[in-house]
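First, the structure itself, so that you have it in front of you.
A single protein chain has been omitted; all remaining protein chains appear in their positions.
== subunit A ==
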Amino acid sequence: MTRMKAAMRPADEDELAEVIRVATTHFSVQGGGTRGLEGVAAGAVLETGGIAGITLYEPGALTLVARAGTPLAEIETALAAEGQRLPFEVPDFRAMLGRQGESTIGGVMAANASGPRRVQAGAARDSLIGVRFVDGRGDVIRNGGRVMKNVTGYDLVKLMAGSRGSLGILTEVSMKVLPAPEAQATLSLAGLDDARAVAAMSAALGSPFEVSGAAHWPGRGTFLRIEGFTASVAYRAERLAALLAGFGRAERIEGAGPWPEIRDAAPFAGRAGDVWRLSVKPSDAPGLIARAGAEAHLMDWGGGLVWILTAPGADLRTRLGGFSGHATRVRATDPADGIPALHPEPPAVAALTAGLKNRFDPRGLFNPAHAGAF
C-alpha cells in the first residue's frame, strides 16, 4: 500500500502522549490498517504498532491485558496455547474490503468488531474490561481495570469500544477471555426463504440449547451452531434438530462449518458493489431485505445483522425509508459519493456525540466522531 505521508510510530504510551501534546495537525489513527483511509480528512498517519505486547495473561482468572498495537494473531496464539479464546469471534474483513495488513487488538476494540458468537457471548465491548488511552489533550487516561466486575465511576471502557479512534488512542486493553470449547457442531437447514429462516433462527435462539451462531446464507442454507463438551454438543444438536423439525430435516456439519465465511462476510469479497450492514430487530429483517433491492444478502445474529450488497452509490437508507435500527455502509465503490458511512443520528443524540468528541478531542486531532469510513 502506498502512503501519502510518512507514518508516525511512537514506541510507547509516553512518546504517543508527547506527540499528541505538541500536535497541530489532524491524525489518522491506524492499528493494522486493515481498512483504507478514505473519507478521513488528510493528515499524518499515526500507527499504534510500536505500542505492542501482552502485559498480563492469567488463564485461571480468564483475563488478558495487552498493549493496543499487539497483533491480534499474537493474542490468539497465546490464548490457544492455554485452550482459551476471545469470546466475540473477531471478524477478518480484509478480503471483503480488499485490504491487507494485520489486525491489532486496539483496532478490533476501537471498531467493536464482533462475529457470529455475538448472539451468545456478547460483542467485543462486552469482553473489554479495562482501557488506557491518550486523549486529544495528550493526557493518559485509565478506566476500568483487569477485573470482570467493576462499577467504580463511569464506564469509559464501553465508550472507547467502538469509538473508531475518535475520542482517544487506545494504548492498552484488558479483556475477559473464555475457555475454547471441546467440540462444536453446526446444523444446516435447506431451502428456507428469509422469513422462514428468521423464524427457525428465533426458535433456536429461544431454546435452552445455547446456540452460539445463527445465520442464513441464501442458496447455502440456514445454519445453527452449538459448542461445548462433546456429549453435551451431541445432546443439544439432537434436541435442536427435533425442535426445528417443522423447518425441514437438519443436517449436521462437523468442524468449523461455514462460520469463518459468515463471520468475514466472505460472500461479498471480490464482488462489485457497495456493502451495507443493517442492525435491526430480526423479525424486521426479511421485509427490509425485500425493500432493499439487494443484489445479494446474508443474515447473521439470528437476523439482527443483515449484510446487503447494492449497486454502487445506491442510498440504502432512502430506499428503506424510516425503519427501526440503523444502516452502515462498510464498503463504498465511490467513497466520495456523498453517502455517509454511519447512520445519521437524531439531533439529541448527535448533540451528545458532538459534546463528547469536543471534550475528549477539543482540537479535533483524531478521526471524526460520526463520519468517515468504515
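Throughout what follows, a contact is a pair of C-beta atoms (placed from the backbone, for glycine too) under 8 Å apart; a residue touches a chain by one contact, two chains touch by 3 or more; residues count from 1.
The criterion applied here is as follows: contacts and distances are computed from a predicted model.
Per UniProt, the protein behind the absent chain is "FAD-binding protein"; the candidates were "Fe-S cluster assembly protein SufD", "FAD-binding protein", "Electron transfer flavoprotein subunit beta" or "Acyl-CoA dehydrogenase family protein". Residue A:59 is the one among A:59, A:101 or A:260 that touches the chain not shown. Within the full complex, the residue among A:70, A:143 or A:188 touching the omitted chain is A:143. The hidden chain makes contact, of the residues A:9, A:196, A:220 or A:326, with A:326. Counting over the whole complex, subunit A has residues 58-63, 82-83, 112, 118-119, 122-123, 125-126, 135, 139-143, 145-159, 161-163, 166-167, 178-182, 199, 202, 205-208, 229, 231-232, 235-236, 239, 279-283, 301, 304-305, 324-326, 328, 342-343, 345-346, 348-349, 352-353, 355-356, 359-360, 369-370 touching the chain that is not drawn.
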